[in-house]
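A protein chain is absent from this complex, but the other protein chains hold their places.
Let's look at chain A:
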């Protein structure tokens, strides 16, 4: 079981690092913010896998908080960008 989980974990990290390219290069602010949201999803998935792999149910709470709060920055971005000129 755990070798499979370790492979899944590594593939997820690789996909996160692939998305990191958009965060660093952009070009637009929206590209960066949306890829950060995508990476947040990957990080939630990795935390869930780690909870199983390391047999630490507490990490499920970490995944829950990450899933809940990752969207706050996106809402802040939308609210703070769109406000002018309306």
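In this section, a residue touches a chain if its C-beta (ideal position, glycine included) is under 8 Å from a C-beta of that chain, and two chains touch if they have at least 3 such contacts; residues count from 1.
In this text, contacts and distances are computed from a predicted model.
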Practice task
Out of "Multisubunit sodium/proton antiporter MrpB subunit", "Sarcosine oxidase delta subunit", "Transketolase" or "Ectoine/hydroxyectoine ABC transporter permease subunit EhuD", flag the one the UniProt entry gives for the chain missing from this complex.
Solution key: "Multisubunit sodium/proton antiporter MrpB subunit"
Handout entry: Absent-chain interface as seen on chain A, which is shown
Key = 3, 6-7, 9-10, 13-14, 16-17, 20, 23-24, 26, 29, 32-33, 36, 39-40, 43, 46-47, 50, 53-54, 56-59, 61-62, 64-66, 68-73, 75-84, 86
